[in-house]
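Shown next, in structure tokens, is the structure this report addresses.
Missing here: one protein chain of the complex. Every other protein chain is in place.
Going by the order they are written in, the chains are A, B and C; count residues from 1 in each one.
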Amino acid sequence: MRCPDEPGLIYHISRVLYGHGLNILRNDEFVERTTSFFFMRTEFTGTFEAHALLQELREALPSAADIRLSDNRPKNIVLLATKEHHCLSELLVRNAFQELNARILAVVSNHEVLGNLTRQFGVPFHYISHDDKSREAHEAEVRQVLDGYAPEFVVLAKYMRILSPEFVEAYANRLINIHHSFLPAFVGASPYAQAYERGVKIIGATAHFVNEQLDQGPIIAQSVIPVDHTHSAAEMAQAGRDVEKIVLARSLRLVFAERVFVHQNKTIIFD
Amino acid sequence: MRCPDEPGLIYHISRVLYGHGLNILRNDEFVERTTSFFFMRTEFTGTFEAHALLQELREALPSAADIRLSDNRPKNIVLLATKEHHCLSELLVRNAFQELNARILAVVSNHEVLGNLTRQFGVPFHYISHDDKSREAHEAEVRQVLDGYAPEFVVLAKYMRILSPEFVEAYANRLINIHHSFLPAFVGASPYAQAYERGVKIIGATAHFVNEQLDQGPIIAQSVIPVDHTHSAAEMAQAGRDVEKIVLARSLRLVFAERVFVHQNKTIIFD
Amino acid sequence: MRCPDEPGLIYHISRVLYGHGLNILRNDEFVERTTSFFFMRTEFTGTFEAHALLQELREALPSAADIRLSDNRPKNIVLLATKEHHCLSELLVRNAFQELNARILAVVSNHEVLGNLTRQFGVPFHYISHDDKSREAHEAEVRQVLDGYAPEFVVLAKYMRILSPEFVEAYANRLINIHHSFLPAFVGASPYAQAYERGVKIIGATAHFVNEQLDQGPIIAQSVIPVDHTHSAAEMAQAGRDVEKIVLARSLRLVFAERVFVHQNKTIIFD
Partner (left out) sequence: MRCPDEPGLIYHISRVLYGHGLNILRNDEFVERTTSFFFMRTEFTGTFEAHALLQELREALPSAADIRLSDNRPKNIVLLATKEHHCLSELLVRNAFQELNARILAVVSNHEVLGNLTRQFGVPFHYISHDDKSREAHEAEVRQVLDGYAPEFVVLAKYMRILSPEFVEAYANRLINIHHSFLPAFVGASPYAQAYERGVKIIGATAHFVNEQLDQGPIIAQSVIPVDHTHSAAEMAQAGRDVEKIVLARSLRLVFAERVFVHQNKTIIFD
């Protein structure tokens, strides 16, 4: 739940849960000071009637409170990819061994090269070429296939095309990208080439929700590795791939476990 | 507060605080599963009568609950050191700029070399040589000086002598050591020489509470840095010193802010 | 090349290479001080007759010098695994995309569970159960299959059985293991359970050559990640898996590129 902060919120919530005889396994709160906003995530077990419980919580809390009840079932997701395999491979493997807390319904790509890998894991692969199509026409095709799966989340697993504001809006807070730099350093194309040019000693990767501004969405997770003058731009890219796939997988674990709140342009994560 | 876990603990505590009109700034809970023990730390502001509030909390909670009310004033501490300056320097500097959330009342050392540094910062320095003294006699002298300051915490800032069980018992959970390895690797003397011999690729440091078993006490913080075959044991030690002083300072920040619970041989840290 | 250190080694080597008109791309030297041993690795391009060049280098250098000429072709390897998939998956994926600088000839396992994954990547899978067999009999079977492939390296990708000294001897300096702790912390079985019990704040993984002593072989690469009191032993294991597979892949990259020298019980790595 989230709402503007006021005294007694924890008390009111814990009173309702206690009244239902529910057992709190884990409880996290945070008050964002600059906006005076309260966030709380409670894991509990016990027997309850969801509608009644929600109703009672709503009555106990300010009317502005945004309350969600959720079980922990795997999320339905679709992946978008282009040519690089490392993030896709990572997710397909985890999916195959039920480690993703999600079901990959399909992979959509503007290239064919990742088709065999995807099908090998028994996941449908949709090749939608962008050749001879306008950006709008291509995206419309992608969108149609995607919407057909009704995914809860869409993951850009190194999808190298920019999505329209309409697309982003349709999947607001449900569209996750992995950017191959330590944002906000090296926004835009070819971040490893930029990093090489700048002579940095550390490179990184950033998993973030996509919003209407390129590479500006709320950051979920970041990670880095050291490099030095012996690394060419290509070697930086190679080293960076290991970071990218791990940081993307970690961010998905957090999001799919509903540990991530988006507030304005930031994330609050109860890890 | 801490007590065996049972339903309603958060509810009971938040009810009492709400009843007093107190404003919760931050709230952290943790249930240790293997022992089914509940830990909670609440930061709040407001006007209250401490005795009455404690009394009410005690009545609201199980009789086994261990409840503490604390303000956030700086702790009184004494440092023990030997010859190496880096941890002592770090703490003296932070103390001088009021960044330690503590007051260093004195430094006690079995060598003279750190005397000038200490006095330069206006802190009393007690040189208690161990020459020609039994271990017991030396420790008794140290103990007498130490007890005279009635410190809330004693920090072993690279103090290279082993303390007796009686000493450790007297300062139980108030005696903090920095060990120059990534425990439990390289327990005992000369950890960098051991690390060099073993050919490790990462070295580290561990800040921990001291208990009756050498290097076995509850770990507060650890940190590491990479090394390689070009590092001699002396160079590993040099590189390690930067990690040691930072990890010690970090662990003290946590302990002095009362964010650290000791439970059996582990720490629970609400960072 | 490697040999006891003496003046002029770099000069003699560079003279021979210069005389052949070869172009040095990269040159690394190291002198291990405690044993006064010299190590050098030179990457060069150009046209030469290997036998004559080697002969000339041998004449120019002390008779004790160990000199190797090597091209950079992919190594032939066999993997041993048990039940956990994460290291195996990582290597199979990299193999499929030619990122391993090696060819996985086969996977041998004492369990069946990883068979589908392996075959899915077109790699032969040998299931050799240890049920109802002595340790010796089981190992002999594994050994026979393994030797049939004549691999240049054998990688223990979470193979959970201890190998005999004879096995280790047969694959000396060609047998690589990933141990799921930051060695030498937590030698032996169940390192994550040990780490949980000890209450460490950082866990790690170690890739090393296997020698006759359990978990004591020369370390190639190590990596760590932070954990805290909220991690159960199972969650530490889960978090550790990401580190294990990356550190194993990294160590293989180094070994297969012939950047790793083993000297006594340590590695010298020209990364």
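Simple rule for what comes next: contacts are C-beta pairs under 8 Å (C-beta built on N, C-alpha and C of every residue); 3 or more make two chains touch, one makes a residue touch a chain.
Please read all numbers here as calculations on a predicted model, not as lab measurements.
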Touch with the omitted chain, as defined above, among A:V113, A:A170 or A:A185: A:A185
Among B:Q120, B:Q144, B:S232 or B:Q264, the residue in touch with the chain that has been omitted: B:Q120
Selected residue (touches chain absent from view) among B:C3, B:A60, B:A96 or B:L214: B:A96
Positions on chain A where the hidden chain makes contact: 30, 32-33, 182-186, 198-202, 204, 218-224, 228-230, 232, 265-269, 271
Positions on chain B where the hidden chain makes contact: 85-86, 89, 93, 96-97, 117, 120-121, 242, 246, 249-250
Interface with the undisplayed chain - residues on chain C: 7-8, 10-11, 14-15, 17-18, 21-27, 29, 31, 226
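Methods note: only the chains that are shown with their structure count from here on.
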Degree value of the rotation bringing chain B onto chain C, based on Cα positions, nearest 5: 180
Same or different residue numbers at the chain A/chain C copy interface, by half rule: same
Shared-contact residues (touching 2 or more other chains) in chain B: none
